[in-house]
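Only one protein chain is missing from this complex, and each of the others stays in its spot.
Labels run A, B and C following the written order; every chain starts at residue 1.
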């Protein structure tokens, strides 16, 4: 099983939850390893849980809430709004750049 | 012989020479068609002359001077300064994005 | 303002932009006939206002109920030491009049509330969201949808900024399309006071807001909805994102499903899960 190499970026303050680093390069499995969807290609939902388990350093409730991404976070797949790409069902490809941005309110 | 598809962008006023369009999608031959380098893969020098012959609409002396690119124009190959990529010798690849930017002096 | 009220010295004042392709005299007249409202005369509002006035936007509204404090001067560059304590709307109006006395400035030292939003915003063609809290951002989005006006939204915190024009054309998303629910915790929606701001980040974003508004007024906007994300310490510093179209099930602008309800009857503060802004202190 070959790993997928992804570039992950956090912005708008989310980087504070991930070791205060904006850019992370991660290798994730290309297929799901357990559960009733074992063997299926990995998708964005998988990545979100993988990041929570493997990269998140503090206050997980500010990233995932009720098993889904917290409101107020926008996800970009290769600079495109993830809603145009299938949201959580988007199948990850090697080399993808995924960005998580928290909406800002200040001015 | 397969053509290469390139995305060409002009900025800093150079677009005025190219039908006042900033973005051009062009298909160019993948190998040189004539001269003593016939059959060689095409490079940036080839592209510059190809653009002058095929896309330039006015005042060619503002783009090419003495058979080379006019001073004051910066060339980017996939968002990297062309000097890091071999300048005129850079071998074009299908899908490359080439940007020509004239330096600005105003303020 | 009709073409025949365009004065000879206006050619001199606006000449540098009137010779541009796509502006010219017709574009300058559109600017003079336009009405733009800036909600918030703070870090984002100050640069936006100064460039709207300098460009010759005929009527400019400024809605802000705060007064100028010393902690504002680090970034809110229309305000001065001598105007500390004045309402920001009036201080900003004073600065604009010094730059361009021919612009009509409406200084509205009111808080924007669900009760007054519709009436206050209705006279303007373009709305700039230069506010600093989630509740007002949702209120502005709903009001822009209701009134059918584009909403040029800027935001800035710490070293980061965001820019998006909502409700753009017939298909552009509203703020609720992108963020159906506000951030869960009040802490995550913290203001500049709590998280800090490098002042000039608001200068970059506020200037870009003025630019969007000018493009909309003169007809140079491509009307493709996109989000610009800025990080002053990131490389590359700017990232442009192609956005979804309007969401048919959006409670703000959609045509199907649950609607958000009347603005006047919506409790935006509770929706945003906190006590900011303090509508009660604002007289509600």
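Just so we're on the same page, a contact is a pair of C-beta atoms (placed from the backbone, for glycine too) under 8 Å apart; a residue touches a chain by one contact, two chains touch by 3 or more.
Since we're looking at a predicted model, the values are computed, not measured.
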Note = Not-displayed chain touches, in the whole complex, chains B, C
Query = Which listed residue (C:32, C:50, C:136 or C:162) would be found touching the missing chain in the intact complex?
reply = C:50
Query = Of C:126, C:208 or C:269, which one is in contact with the hidden chain?
reply = C:208
Request  = Touching the absent chain in the whole complex: find that residue among C:15, C:123 or C:257.
outcome  = C:15
Remark   = Contact residues on chain C toward the hidden chain run 9, 12-23, 47, 50-51, 54-56, 70-71, 73-75, 77, 80-82, 98-101, 158-159, 192-193, 195-201, 203-204, 207-208, 210-211, 214-215, 220, 222, 224, 226, 228, 232-233, 235-238, 240
Query = For chain B, which residues lie in contact with the unshown chain of the complex?
reply = 11-13, 22, 61-62, 65, 70-72, 74, 76, 79-81, 83-84, 99, 101-107
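By our rule, only the chains that are shown with their structure count from here on.
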Ask   = Viewed as a graph of touching chains, is the assembly arranged as a line, ring, star, complete set, or other?
value = other
Note = Chain centres from averaged Cα atoms put chain B and chain C apart, in whole Å, by 40
Query = Which integer distance in Å separates the CA centroid of chain A from that of chain C?
reply = 31
